[in-house]
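Excluded from the complex is one protein chain; the other protein chains are retained at their positions.
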Amino acid sequence: MIQANEFDFDANKGNFHYDTQYAFDAGVGLNEDVVRYISEIKKEEPWLLDFRLKALETFRRKPLPTHWATQDLRNINFDVIRYYLAKGQQPSRSWEDVPEDVKETFERLGIPEQERKFLAGVEAQFDSEAAYSRMKEDLEKEGVIFVGSTEGLREHPEIFKKWFGKVIPTSDNKFSALNSSVFSGGSFIYVPPGVKLAQPLQAYFRINAENFGQFERTLIIADEGAELTYMEGCTAPKFETSTLHSAVVELVALKGAKIQYVTVQNWSNNVFNLVTKRAIAEEESEVRWIDCNIGSRLTMKYPGVILRGRKSRGEVLSIALANNGQHQDTGAKMVHAAEETTSNIIAKSVSIGTGRSSYRGLVRMPKHLRHCRNNTECDALLINSDSQTDTYPAISVQGDDNSVQHEATVSKVSAEQIFYMQQRGLNEAEAMSLCVNGFVNDLIREFPMEYSVELKRLIDLEMEGSVG
Amino acid sequence: MNSLKIKNLVASISGKQIINNLSLEIPQGQVHAIMGPNGSGKSTLSKVIAGHPDYEVSQGEILMNEINLLGKDADDISRLGLFLAFQYPIEVPGVSIANFIRAALQARLPEGETIKAVEYYKTLYSKMDELGMDRKFTSRSLNDGFSGGEKKRCEILQMSMLEPHYCILDETDSGLDIDALRIVSNGVNKLRSENRGILVITHYQRLLEYIVPDVVHVMWDGKIVRSGDKSLALELEEKGYDWIKEEIAA
Partner (left out) sequence: MESASPSSNFSIFESKDLFTGFVDQRSWEPGWLADYRMDRWNAFSSKGSPALKDETWRFSPQSRFSLSGVKEISSDKKQLQLSKHHEGHFTFGELDKVILDSPSEISSLIECQGPDLGAKNIYHLASAFFECGFLLKTRSEIQNSEPFTIRHRLPENQSISFRKNFISLAPNSHVRVVEFIEGTNHNSKNFLGNVLHAHVGEGASLERILIQDAGSSSTVFQLDNFSVGKNGSLRNICIHLGSSQCRNEIKGQLIDEGAEFDNFSLFLGTGEQLLDQRTMQLHLAPNCRSNLISKNALSGESKSIFSGMIKVLPGAMNTNSYQTNRNLLLSNEAEADSMPGLEILANEVKCSHGATTSKIDDQELFYLLSRGIPQKSAEKLISLGFLEEIISEINDEKLIESIRARIESKFD
């Protein structure tokens, strides 16, 4: 689809000014004042404040989904979380203007270098707001919009308001409601008809403060025949206390458009990562979620595609690694709502130590549709004797011309495989690592090259200490 | 003189004794063959030498160039220079041959050094050509969905890439047709050298027509019962294993 090529990046200097302290802090806990505070800082229109306040009500009303999800959700203390922290800046268009501590953070994460090498645009979010945001100029000329959520809703309401909160309604779940009330940051992207981005746009989400909740909001609209790849990376330092990341990501692929959304998250294991991601696919469009979940204490994420247009196609490719004390509860949702729609789900998970990975899936084909197809494969690999895996797919099919195929397997690396590789001189840990890499290899190939190298390295790191 | 020396070895698995006081010495530069009927302990011997964790050694020594191999992990033994070509090579899905051999070579380098990709592929491809292997082979998953012949060729490819001091070929002829047998044998013969000892384990004499051994041993009930030159293999072929059985009984 889209190739990542190298290109020269001509850094444009901006002239913004920053403090090094957080100038804006909504304090601890969640109430109406916090929501008003956030809205006021962002100088939002009344309808948006109203939207936020209604969402707060919905959040309060909705119970935690513990009737099907893990009881660990009860350990989130919403009263000690800080919901908004920012330096009060406009996002910089030059790395040189990014505050030193923030810049250093992103440099260590390799973002400026990646941008130079192969990206069409970058947005780097530090806690609640973007610290850096830049896109290649020629794309701007073509009418591509790549801004933060605040700017998107303020400067381009005619484009974004129509779809904002429409793919994922506030009341979808407790955490989408939470996000809708306190969201800040994220990417709002619009690609005009026929514009095909040759290089990916990237966002980087960094949690820096303790007891912090990051609630970015992303809305991507690919107009008719447009194509783009969006990549997001996520990290946070390890704190003693828990941190909450709860994003809402809405994708809209209009007729014939193609969106590829790539996530590589490497959260530290104090992060509750509870994310709602969904796409609407119109006629003959294609949406691919490519997702790699490493780290976090608990991840709950089920990217979905509502296949609303004829011949649209949805795909979720996901890799999850659950290490000691971690629970990767991930999956996919495919709602077929038009004829001749196809969907494909491939999910692979690796459970290491006491790690637990769960797959939850939903595939729905209502009646009166014809020629709908779904294929689902879930494979789980267990490394240690106390590793755990679950699979909970739900498949609902009507109509005598639709077909669904679901398969799941659970296996472990065999002692004979390890011995064979040891006989060639690899030690046990290297052998195990190679087996795990082999297990996820066909999915890793789907990631952009720069990411797949990084992924392999991350997997090797995760495998360290898993044997012996 | 350098050699792979096995002295008075007794080994068992799950409490069942398989190797009964076996002694054997393969000097560098020589090719030895072990023949024996099914269940005589041939494959067990190769796994014990290679350090398979399921086997328990209660007595004896295994010395490779005077280094004791007993108690060492399988990967240490491999890096010391012992190569075992498996009778049934294990399938490892998703791991390509090229990456696997590269990882094995990398494991032999001192820390900080890395394999040079260009040279590596040059060597790999030339060895593959010798074995009549298609280049496309390198991107296939290790032994995954391979035919019997492909698996055995892949074993010989690994052997020639890792350049071991001693090689054990466990029933490498099983499952091979005559053409594959010839190619595999040629591969092994190319590896014959002053600095290398080779032990060929086989049930049939056929393989020894292609890989001509210096010494032939006959294994029975977990020990070596006869040794001789290559004519022993012919004699065995002619008279069958029952002959040995009678000889021992006598």
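Lettered A and B in written order, each chain numbered from 1.
One rule holds in what follows: contacts are C-beta pairs under 8 Å (C-beta built on N, C-alpha and C of every residue); 3 or more make two chains touch, one makes a residue touch a chain.
What you are looking at is a predicted structure, and each value in this text was computed from that prediction instead of being measured.
With respect to the full assembly, the chain omitted from this view is in touch with A.
Within the whole complex, the absent chain has one touching residue among A:Q199, A:Q260 or A:S387, and that is A:S387.
Residues 67-68, 367-368, 380, 382-412 are the ones on chain A that touch the missing chain.
In this text, only the chains that are shown with their structure count from here on.
Within the complex, the chain B residues that touch chain A are 50-54, 73-75, 77-79, 83-84, 86, 89-96, 99-101, 103-104, 107-108, 141-142, 158, 162.
Partner chain B is touched in their complex by these residues of chain A: 414-417, 419-428, 430-431, 434-435, 437-442.
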